[in-house]
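Only one protein chain is missing from this complex, and each of the others stays in its spot.
On to chain A.
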Amino acid sequence: MRSRMFPFDSSLRTSELTQVRGSRYGPEYKDPQVDKEYYRKPLAELTEEEKYERELRKTQHIKAAPASKTSSVFEDPVISKFTNMIMKGGNKVLARSLMAQTLEAVKRKQFEKYHAASAEERASIERNPYTIFHQALKNCEPVIGLVPILRGGHFYQVPVPLADRRRRFLAMKWMITECREKKHRRVLMPEKLSHELLEAFHNQGPVIKKKHDMHKMAEANRALAHYRWW
């Protein structure tokens, strides 16, 4: 939790710390419940716990829902996170349109393949861009990661099991960096991203290669695993 110190004279400096990054809410604030199904359940079906939960929510403080969260059926937290990672300089409009164009491009490519394929192959072609997106990112997640640990004045790359959120983050980060750097100047981001997503869906392509490289490095540094203390 970073805090900002005001650059005043030391005599005037009181311990004024304002929170710049991080939540302003205290621990008693509950997360907002955006799911419509939660509220549609008839009272008879609720268990004791759920009834208690409902009563509690009527009186407790609840955090404000962020503008990017909707109660729409089409809401997807993975897609929202990916869009935020694509965003540069706070330009959410551009990031969202790029995401939409990417999903559209994926869908169009799959439809073209579908129409060109024979009847037996058609069953195996996946056309839903959301399943392709989720599967591709899942295929890119590394199982084991490397962490630099300081021992005797040197940093050693130690293989370490990764938390779920770290794996998801790494998959998305690799995908985006790959698409930003390894493309021709005139190629647009949605085109490149759709191409990479489709390749990752089929377990091919540079992002999958990066994941395998990470695994190989971890395998090579197997001996250093003892440096991990957690």
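Just so we're on the same page, a contact is a pair of C-beta atoms (placed from the backbone, for glycine too) under 8 Å apart; a residue touches a chain by one contact, two chains touch by 3 or more; residues count from 1.
Here is the rule we use: contacts and distances are computed from a predicted model.
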Protein that the absent chain corresponds to, by UniProt name, given "Translation initiation factor eIF2B subunit delta", "Presenilin", "Small ribosomal subunit protein mS29" or "Ribonuclease P/MRP protein subunit POP5": "Small ribosomal subunit protein mS29"
Residue, one of A:30, A:54 or A:107, that touches the chain absent here: A:107
Identified contact with the non-displayed chain, of A:20, A:44 or A:73: A:73
Per the touch definition above, residue among A:21, A:61, A:88 or A:115 touching the missing chain: A:115
Options A:23, A:91 or A:128, residue touching the unrepresented chain: A:128
Interface with the undisplayed chain - residues on chain A: 36, 67-68, 70, 72-76, 79-80, 83, 96, 99-100, 103-104, 107-108, 111-112, 115-116, 127-130
